[in-house]
Structure formats: structure tokens, C-alpha cells
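One protein chain is absent from this view; the other protein chains keep their places.
The block that comes next holds subunit A.
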Amino acid sequence: MSMKPLSYNPSDVFVPSKVTGELAKFFIDDLAEPATREAEVIREILKKRAQRNEQITRTTAWATFSEVAASRED
């Protein structure tokens, strides 16, 4: 598969070191608002992670149980 070029330099700063004008207004307005939507996203991630960890714990517990059961049968 051919490699697609992507012409940007990762070392370049992509938000200017000092923001002014319209960009400063964007951030000032944004900072004045509570991060309600962002907090919801984080809550959803925490919920998914907790569910996944529970699933992994259950799978591990079942594998351990199966191993112990098999060794007793031996």
C-alpha cells in the first residue's frame, strides 16, 4: 500500500504562542462556560472502563476457577 504524504510538521505550534483577536475571544468565551458536555463524555468513559474492568475480572476469575477445577479432576 502506498504511503500518503501529509504535509505538516509536528514540531510546529498549532495554537499560536500568544492568542489575540477572534481566537482570544473564542477561548475567553469557552472558558467562561462550564465544561458540562466534556464532563458527560468523561463520565461515559469512566462507566465504560468500569464495565470493562469488571468483565476482565470475571473472565480472569472464571479462568482461575476452571484451572483449579481441572487440576482437581487430575
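Basically, contacts are C-beta pairs under 8 Å (C-beta built on N, C-alpha and C of every residue); 3 or more make two chains touch, one makes a residue touch a chain; residues count from 1.
Note that in this section contacts and distances are computed from a predicted model.
UniProt records the chain missing from this view under the protein name "Acetyltransferase (GNAT) family protein", selected from "Succinate dehydrogenase subunit B", "Aspartyl/glutamyl-tRNA(Asn/Gln) amidotransferase subunit B", "Energy-coupling factor transport system permease protein" or "Acetyltransferase (GNAT) family protein". Taking the complete complex into account, residues 1, 3-20, 22-28, 30-32, 34-43, 45-46, 48-50, 56, 59 of subunit A touch the chain not shown.
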